[in-house]
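Heads up: the structure comes next, in structure tokens.
All protein chains of the complex are present and in place, except for one that has been dropped.
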Amino acid sequence: MPGKLRTALQVDLDKPASEQRSLHVSRNTPDRTERGFKSRELIFEQNRWHPDIPSCATVGDGETVKIECLDWTGGQIGNNDSADDVKNVDLSRIHYLSGPFEITGAEPGDVLRVEIEDVQPLEEQPWGFTGVFHKDNGGGFLDELYPHAAKAIWDFEGISCTSRHIPGVKFAGLIHPGILGCAPSHEILAEWNRREGELVQANTLSRTVANLPLELNAHAGSAEEDIARRVAKEGARTIPGRPEHGGNCDIKNLSRGSKVYLPVHVPGAKFSVGDLHFSQGDGEISFCGAIEMAGTITLNFKVIKQGQAQMGMVNGRSPIYIPGPVQPQFGPSRMIFFEGFSVDEHGKQHYLDTTIAYRQSCLRVIEYLRRYGYTDYQIYLLLSAAPIEGHVAGIVDIPNSCTTIGLPMDIFSFDIRPETVPQRHIAESDACPVSP
Amino acid sequence: MPGKLRTALQVDLDKPASEQRSLHVSRNTPDRTERGFKSRELIFEQNRWHPDIPSCATVGDGETVKIECLDWTGGQIGNNDSADDVKNVDLSRIHYLSGPFEITGAEPGDVLRVEIEDVQPLEEQPWGFTGVFHKDNGGGFLDELYPHAAKAIWDFEGISCTSRHIPGVKFAGLIHPGILGCAPSHEILAEWNRREGELVQANTLSRTVANLPLELNAHAGSAEEDIARRVAKEGARTIPGRPEHGGNCDIKNLSRGSKVYLPVHVPGAKFSVGDLHFSQGDGEISFCGAIEMAGTITLNFKVIKQGQAQMGMVNGRSPIYIPGPVQPQFGPSRMIFFEGFSVDEHGKQHYLDTTIAYRQSCLRVIEYLRRYGYTDYQIYLLLSAAPIEGHVAGIVDIPNSCTTIGLPMDIFSFDIRPETVPQRHIAESDACPVSP
Amino acid sequence: MPGKLRTALQVDLDKPASEQRSLHVSRNTPDRTERGFKSRELIFEQNRWHPDIPSCATVGDGETVKIECLDWTGGQIGNNDSADDVKNVDLSRIHYLSGPFEITGAEPGDVLRVEIEDVQPLEEQPWGFTGVFHKDNGGGFLDELYPHAAKAIWDFEGISCTSRHIPGVKFAGLIHPGILGCAPSHEILAEWNRREGELVQANTLSRTVANLPLELNAHAGSAEEDIARRVAKEGARTIPGRPEHGGNCDIKNLSRGSKVYLPVHVPGAKFSVGDLHFSQGDGEISFCGAIEMAGTITLNFKVIKQGQAQMGMVNGRSPIYIPGPVQPQFGPSRMIFFEGFSVDEHGKQHYLDTTIAYRQSCLRVIEYLRRYGYTDYQIYLLLSAAPIEGHVAGIVDIPNSCTTIGLPMDIFSFDIRPETVPQRHIAESDACPVSP
Partner (left out) sequence: MPGKLRTALQVDLDKPASEQRSLHVSRNTPDRTERGFKSRELIFEQNRWHPDIPSCATVGDGETVKIECLDWTGGQIGNNDSADDVKNVDLSRIHYLSGPFEITGAEPGDVLRVEIEDVQPLEEQPWGFTGVFHKDNGGGFLDELYPHAAKAIWDFEGISCTSRHIPGVKFAGLIHPGILGCAPSHEILAEWNRREGELVQANTLSRTVANLPLELNAHAGSAEEDIARRVAKEGARTIPGRPEHGGNCDIKNLSRGSKVYLPVHVPGAKFSVGDLHFSQGDGEISFCGAIEMAGTITLNFKVIKQGQAQMGMVNGRSPIYIPGPVQPQFGPSRMIFFEGFSVDEHGKQHYLDTTIAYRQSCLRVIEYLRRYGYTDYQIYLLLSAAPIEGHVAGIVDIPNSCTTIGLPMDIFSFDIRPETVPQRHIAESDACPVSP
């Protein structure tokens, strides 16, 4: 007879992320329970992808466990009314993932099916944040136009959230993890470092195009010193999702009830998870763009033997997933869609550039919502955090890709239909904090 | 008391598109009815965007009319089992749009709200087609990998369609027009020609990146000869959608009941429509990728005075729309999503390239569905035509954009869940026609 | 290669329903096409259920055909602004069904799967009607409170409808047939007559509780005179749905794309269909309560051998169905639900009476919508015709059943949320026609 679910990992909100390691309980500690570790004691985190980071716990094939996660900045952002902490965030100290977990019986070539049974904020921290990073420290999708740092704090009440920094909106969270995946093999890790290194080598843009391995603040969980040093030197950074394992894919619909099928590349899978989001819009455009939070995720694990061949995952890629049945439902006629094309804001025509088209869709929403009194930064934050739908509409009509962004009308407390003569609903004094 | 809707334009399926003009009834023809033209007689088409193409009929502000449209190739593709007609399609003789219609009272600065009350195939032609163009004649999103021409014919039975060339699937059409928009002003037309000309000038790719004005087979409706010559010389080609008016945006969700808000740039709006689709997937990836058909569209027109300022359409761009309430509904848990990232099929890393990410999502679906016996060309056609959902998931996690493609399981007659051990359902002899 | 669908039956809007028979074309008529009958010539109708009514045409197992249907009153109601025709309707001349169709190979014990590929109004009659019958001639669910006759005419524009008699509402039709079913066997017909006769015998209410066989205006299709007389004498009336075959079940969700599984009781199934509705609310409360129309239905037939045993249809009952994927979608949060309980409008407590509870839910909607200026008859008509959702919520909490009626907010042109301070939107002069 099943009892209460075991919690496979817990975090301590009073400690910095890099110190959570000290709470690790080795497998031989006498006070481990018979299920493998003692509840509320095991704390373990990593901020690199590397096959040699030791597993922090073992989870059975078929088992369901609860795992606590820090927010992706490891607690650097406060519940206050200044964006200075966002502006000054230390991006070398992020993504302290919960894991890696060894899954009994998982082998390279298998697929690990992870069912996301639930995601919840921590009861003692019923709030989250969305940030626009400063152009000089992280940036974001619209940083050419909006270079300053900005912030919105969101308060959670049950399934819903509101923000004192973006009045007039309330919505149910499409709660999900930003990051989950299995560890790369040594071969895959080498491939990542090769191709991203080549991109950096070839870069002619005046901006960072990829983050290569970095020893500063690397965190390798419970690894002994020599392995930790190796992980720091070779370990892949956690910012990008990658085709071979998913990782930081930031898919907003990976919510409660979803099943994700992850390729396994090392014995035991070495699964990690983190970067929980209370909500996010397609694209997560402000980079720190979801409603970032600490929380608990409940996961069920199932190994599908030889699943990669069965599911046509050629060369071990890429994850597939099936959404859960409970995402917030807006009727299709309650969405306003904004078209965008591959012509940039300077009037330059690009060739089938879907990224530029999507930026144009974003700008169209900003231009539309200004009429209610929102500042551009407020809308930028809202587009990042609310469950907007971003679609590739047409991708072959040269030279223009066409994208659309769907904005749900029902998250606003006032009527935003195009026919409605606009009124100012948001006072200037209600603007969100911005740090130039 | 309203009676039967008037049909504002009809097509003759027995004539080539370029000859439809001969059926035009001038405004002074004695047998015009008092509503502006005689039912079943007025035929009028254009295949360029230009402010000087004369209107073919006037429609009142608030009026609903039916408009017949040719398929986008003007009848070049036959209901047969060879892809040779697709291979040899004459791409200078396409997009014979129905229009332009003058809308009473519309002025530059206004918005024309067009409600799509219905779209139907012609009763006498209950079928449509999807084509993969040959790499040397049109190409498509995956033409590097799939250079041959291919074709699927779809039969319509009520709201559903099936194809003898892609067995095992049946689905309800998300029926919509590929093209609708108002005429550009002279200024906007000049801007289009400038920026697309610059793109062509700067092109270093070994492929066509944009189609500039072309006199061959230009069709200017009922224009007198000097204007027709000018239109042929300056008129914008109809392939791309463009931010200032929409045009060939190929948005699959612009279906029954949708309202689209179009900026007006010339007096009377000069609205045109065409390129009807029985169904399409997000991206329309094979270029001739929707289920292309001739049909009838029922539209209601409403002028919103000074609507561009009201809706924040800065510099006269871009259209917005609200979908109708009746699109086919698959439960969220009946979709399989395939992730794609900005790493191309040769292992090269690109920087936040969403177009490449989307191509990878497409390839993942092909690899997945092969297991049932489908050929790659069949899946390529299916991805183009079926109501797949293409999302921008993450667009800021440098260097990888992440896109997803959602494939509805319920369009298949067999179980395609990842857990199901795959069986061959499609025989080799069931492959679609391909013309190398 | 499939061509245009054949039309299996057509109606003539210029003839009264009882004369449609004269257009019947026998199977040996020389101008029959090779598909079994000549397009646009075969007309055949019945208004009783009886196993001996001859089939009017044969449809193959697996075939799709189009069938035209009269409106359920056979054309008695006009597109005008008086409710007198509703008041004086002749209820012995209704439900001229299209059929019976013999389905090749169907035998008692089988199940006939009927897929509703499409339903459309006739192009030449783009309107329908909703009526409240007079208490003394037909009545309805609320006739104790609303005894007069009333009427609303609805105009169709594509998938949507509006009524000059109920301003302020517009919605997409959930278009469907009110009646479809296979003929009863002699045994089943005898059982119907027995049990309904016993109900009439035992009746102590001061109202009609069931309609027994009636010779007046009985119509037996192409039956020879002796059979026609027998049908008139024994044939079951078409008003009620019945468990053994479905019949007039008036299920609003049997719309485009639905599959209904009908028990077969006689060789060839003898399937009939009619009483098309452009839209209906759950309950069809005003009796003539849907948006009644003439139209065309496209059906695909498939015989499932021994299907009754396979599907657990014990004693040959009852139909099951699977809805289609395209019904109008309102987000769940765009519905207002009204609770009703088994306490009647006189304050009397009834024991688990769900019918009374449902009436109370109806009355609560009327009380709510009055605040906008609608008359009670307008709301009664609207509740009948619009796609309201009627649920059994709780049916065991003695002595009260609880029902709910869900009213979609988005069919109104003004904001009807409970928080909104109500304003009069409908003028007294906009009331619908009522005939006392």
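Labels for the chains are A, B and C, by order of writing; each one numbers its residues from 1.
The definition used in the following text is that a residue touches a chain if its C-beta (ideal position, glycine included) is under 8 Å from a C-beta of that chain, and two chains touch if they have at least 3 such contacts.
Here the structure is a predicted model, which is why all the values come from computation and not from measurement.
*Asks:* Which listed residue, C:P51, C:G221, C:G246 or C:G268, touches the chain dropped from view?
*Replies:* Of the candidates C:P51, C:G221, C:G246 or C:G268, C:G246 is in touch with the missing chain.
*Asks:* Per the definition of touch given earlier, which of A:P126, A:P147, A:P267 or A:G312 contacts the omitted chain?
*Replies:* Only one listed residue reaches the unshown chain, and that is A:P126.
*Asks:* Which of A:G60, A:P147, A:G257 or A:P433 sits in contact with the chain that's absent?
*Replies:* Residue touching the absent chain, from the options given: A:G257.
*Asks:* Any idea which of C:E102, C:E157 or C:E196 touches the chain not displayed?
*Replies:* For the chain that is not drawn, the touching residue is C:E196.
*Asks:* Which subunit A residues would touch the chain omitted from the figure, given the whole complex?
*Replies:* Residues of subunit A in contact with the hidden chain: 1-5, 64, 79, 116-118, 123-124, 126-127, 155, 157-160, 164, 172, 256-257, 298, 300, 324-330, 410.
*Asks:* Considering the entire assembly, which residues of subunit B contact the chain that has been omitted?
*Replies:* Residues of subunit B in contact with the hidden chain: 329-334, 410, 415.
*Asks:* Contacts of subunit C with the missing chain: which residues?
*Replies:* Spelled out for subunit C, the touching residues are 111, 113, 140-141, 191, 195-196, 198-199, 203, 205, 208-211, 239-243, 246, 248-253, 257, 261, 282-287, 289, 304, 307, 310-314, 317-325, 327, 331-333, 335-341, 343, 347-355, 358, 360, 364, 367-371, 389-404, 417-419, 421-422.
Methods note: only the chains that are shown with their structure count from here on.
*Asks:* Please identify which chain has its centre, taken as the mean of its CA atoms, farthest from the centre of subunit C.
*Replies:* Following the centroid criterion, the farthest chain would be A.
*Asks:* Calculate how many whole Å lie between the centre of subunit A and the centre of subunit B, each centre taken as the average of the chain's C-alpha atoms.
*Replies:* Spacing between the chain centres: roughly 34 Å.
*Asks:* Would you please write down the residue numbers of subunit C that are in contact with two or more other chains?
*Replies:* If we look for residues of subunit C contacting two or more partner chains, we find 329-330, 410.
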